[in-house]
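With one protein chain removed, the remaining protein chains of the complex are shown where they sit.
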Amino acid sequence: MSKSTFTKIEESPTGKALSGPVGWLDDRLGLAGAGKKNLRKVFPEHWSFMLGEIALWSFVVILLTGVFLTLWFVPSMAEVEYKGSYLPLRGIEMSQAYSSTLKISFDIRGGLLIRQIHHWAAALFVAAMMAHMLRVFFTGAYRKPREINWLIGVGLLSIGMVAGFTGYSLPDDLLSGTGLRFVDGMVRSVPLVGSYVEFFIFGGEFPGDIIIPRLYIAHVLLIPAILLGLIGAHMLLLVYHKHTQWPGAGRTNDNVVGYPMLPVYMAKAGGFFFIVFGFIAVMGALIQINPVWAYGPYNPSEVTAGSQPDWYMGFSEGLVRLMPPLETTWFGRTWTWSVFIPGVGGLGLVFTSLALWPFIERWITGDDREHHLLERPRNAATRTALGVAAMTAYGVGWLAGGNDIIALKFHLDIFAITWILRVGFFLFPVIAFIITKRICVSLQRKDNETLTHGWETGVIDRAPSGGYSERHAALPVADQYELTSSRERLPDTDEEIHTHDAYGVRNPKFRKHRLRQKLRAWYYSGSVDKPTVEQMEHAADHLSDVDHPVELGEDFQGVSETGVPRVH
Amino acid sequence: MSNEVETTNSPVGDPIKDPGLGEHQYRPQDVDANQERRTERQIATMFGVATLLLIGFCVAYFSIGSDVRVFAFGDPADGDAFGGWSAQNFFLGLTLGTALLLIGIGIIQWAKKLMGDHEIVELRHPAKSSDDDRSAVLEDISAGVNESGIARRPLIRNSLLGAVAALGLPAIVMLRDLGPLPYGHTNTVWKKGMRVVNDVSGTPIKPGDLSVGELVNAEPAIFFEEDEEGHPVIHGTALMQAKAKAAVIVVRMRPEDITAAKGRENWGVDGILCFSKICTHVGCPISLWEQQTHHLLCPCHQSTFDLANNGTVIFGPAYRPLPQLPLAVDSEGFLIAVSDFPDIVTPSYPELARDQKKLNEKFGGDA
Partner (left out) sequence: MRKLSTHRRHPLAGLLLLAVGLLLTGGLYSAVAPEPAKAEASSVSQIEAGRQLFLVGCASCHGLNAEGITTVGKDGKAGNYGPSLIGVGAAAVGFQMETGRMPMAQTAPQALRKDVEYTQEEIDQIATYVASLAPGPARPSAEDVDWTKVGKKGISEGGEFFRTNCTACHNSVGAGGALPSGRFAPSLKGVAPAHIYEAMVTGPQQMPVFSDELMTPEEKLNVIAYIKTVQQQGNDGGIGGGGLGPVVDGLFVWFIGIGVLTGFAVWIGMHGTRTKKR
């Protein structure tokens, strides 16, 4: 039992002390209006809503550690002889960028730690954005009114990847320099204007003397500014639309159920910031990342086996490795398809599909309503299957990017791996689609079965005639509601479409409408509707008409996903 | 009874009505003062330990030298050593990280166990503006636009648009000096009579120095030449740019294993051939030479070239064969280049076909 300890803030000693300054500010800024709307704003609770927070807090860690690094890093390609404390490189000619990175790693106390935290946080930033994006995709949270936020998110992911790439290229070491060489070759493959783009980016022939300073200013000023702006817009829309929520007791499409910003969400989000920062710091203490001293300074005549970019570029790298040779000469110009198609086309295709998806889905389904309740992935079988197929294709690209490491560690033939993945890039996603769709549909059926037949209690009856049967009990109403809300599809509102109207005039939209109808039918094929009102009433009668109902006990709190009764 | 529900195309009404939020359930800390105090102490301890760790961070910063190692187990020369990590990095990172983690976990515990946890319901509002707001805005815009007269004055409107659009021109034009205009890659520093020397050491190469199966990572001799004052003739950025085109490898095979293309029969010396080190795919340097299969593998994207067969591509995404540098021997017996590369080196670019034609005319050979 809790005593009543509610104190008005303006009557507490702190409140009285602060009333002067706060009043002074409010007299000039009128903050109470904003405060009124947002201080007790409600946020729903679920672990999957915190993936975006991992990205947000990693970004803060990146900013903090990045400022530290700029205090010592010299973004210059001028040649200098190394005189620092890492002995195996003493006396070697290298760029100032590389030399200052070595200084940070070996001669500045805590420098190596901050470098490693910065790099781990960057890798985690992109990974968390991807995990968050997948969550939003599979739960349908990008639907109206959140399409713009989805586009902002796609922008954040793509620019975040650019931020990472520019960042790890700054030390001008052999590994990242080899990556820049790859970019040089890729830029050359842009049709018709490739050489111009190359010479303009590098200020002349590769490597030139200006690319590192240019990457530097992009990395510390231009890109963070864009990212901060996009993050601000992303958060603003989140606050305006309020967060989506999972279906459940008390939750509808028109409300938000959860905890208030002040104090619970501030505490949970703030606490999670410290956890993210702390865990990344522990990773920086225990796991080495990007040991640039081992690679040596960049030299266009040197290379290391196992040259890979950071993980988020692995998809692009893999496609470039898989692509068979293809180059044509048209109109007196050379068109290097083997580099352009996977290099520029690969990621271009990924981001374009991501950006267009909400609009494509909207066009197919014709669903124009606002959605604030999330959909379980199983209830949108085709969407989920398409998502898994896309992840599979992405995964094939990833594996291909590391094909030499796989060949080395598992003693396999690298050419065989390449061939399998060449075919697999097209074949595996199809297989994944089919399997995922079947799984989703069968899960939908299982849900329906649990709703209409109750859950299996594990209590076995033995009939006088000798047969055994298991007693079922009805799900608690809250669970029934959870399984049936946010699970519907719009009727097909398209009237019958005709090739010609009553006067024999050709319908110019016929083809488009027919395509849409077919896609819509495919999109919903296989999915089963939830039980009707009559079926649920029938089920309730049937389940309560039992001589010896199962005793569920006082502590019964519902049934888990796998059919195990819960007590909390 | 079948569980197959009739799939109709009509929306199904909610078969179950919303039962509303369940009864609020209390946590032990809400009802038991002992539990509450215990949790408070637990959280305060976490914050206390965090503070101590942060002080420990400062102690570690000033007291641990940069050559101290942790966890150095085993003899690294044996191949199963573990650790040998920088103690500075280890202790600074662990103290800072654990302190942060403890602060975070403490705050979360506070939120989960002690802060009020009654669920609150807030109503949503539609995302779109109200009809009143919309019509008010439309009125305002109409008033403003009409007062500006922009709709009635196409002459000044269009000419303004034109002028503002033209503002884009300086922005674009001023980027012209980002770099020089591309001049193709028809030549490298290689020329007739230039010695082929071992990279790093600069030692010139005699054919007798090479065994069958040997690989030399080589460069043009000019990279190691110095002027009268002892400064390198090419250095810094110019050296890097020249290396990115002129780096070569020299390999020795048995002459009977080589199938030289027409016109290339005398490009080698006793089975010694010289090829560009720069991959024609995207430019990584290649020196994974398999001396028995005569294959050269690029580590970046696995383009594989057969050097016994004029550098043709046998696997991987590269399209053009690896360019070959014709070799001869000078009067002192050292390997020299007969001329510059007769084929374009480095990755393909749009003007490649045009530039290759220029080279063909210059050298009179086939590509």
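Should a chain be cited, it is by its letter among A and B, assigned in written order, with residues numbered from 1 in that chain.
Rule of thumb we're sticking to: contacts are C-beta pairs under 8 Å (C-beta built on N, C-alpha and C of every residue); 3 or more make two chains touch, one makes a residue touch a chain.
All values reported here derive from a predicted model rather than from experimental measurement.
Colleague: Touch as defined at the start, partner being the missing chain; which of B:L210, B:M240 or B:A318 qualifies?
Modeller: Residue touching the absent chain, from the options given: B:L210.
Colleague: Taking the entire complex into account, which one of B:I16, B:I108 or B:I258 touches the absent chain?
Modeller: Answering carefully, the residue with contact to the hidden chain is B:I108.
Colleague: For the chain left out of this view, which of A:M50, A:C440, A:A473 or A:A539 touches it?
Modeller: Only one listed residue reaches the unshown chain, and that is A:M50.
Colleague: For the chain left off this view, which of B:S86, B:T237, B:S276 or B:Q324 is in contact with it?
Modeller: Of the candidates B:S86, B:T237, B:S276 or B:Q324, B:S86 is in touch with the missing chain.
Colleague: So which of A:L69, A:L112 or A:L319 would be touching the chain we can't see?
Modeller: Looking across A:L69, A:L112 or A:L319, the contact with the absent chain belongs to A:L112.
Colleague: In the complete complex, which positions of chain A touch the hidden chain?
Modeller: That gives, for chain A, the contact residues 1, 45-51, 53-54, 87-92, 105-106, 112, 116, 120, 123-124, 127-128, 131, 174-175, 268, 271-272, 275-276, 279-280, 283-291, 293-296, 299, 301-312, 314, 401-405, 407-409, 411-415, 554, 568.
Colleague: Even though one chain is hidden, which residues of chain B still touch it in the full complex?
Modeller: Residues of chain B in contact with the hidden chain: 25-28, 30-32, 69, 72, 76-81, 83-86, 89-90, 108, 112-113, 117, 198-201, 203, 205-206, 208-217, 251, 285-293, 295, 297, 299, 302, 304, 315.
As a convention for this text, only the chains that are shown with their structure count from here on.
Colleague: Quick one: chain A and chain B, Cα centre-to-centre, how many Å?
Modeller: 21
Colleague: Applying the document's contact rule, which stretches of chain B touch chain A when the two form their complex?
Modeller: Answer in residue numbers: 3-22, 30-31, 61, 66, 85-86, 88-94, 96-108, 110-111, 115-117, 119-124, 126-127, 175, 178-182, 184-185, 199, 217, 219, 235-237, 240-241, 243-245, 247, 277-278, 281-288, 299-302, 313, 315-320, 347-354.
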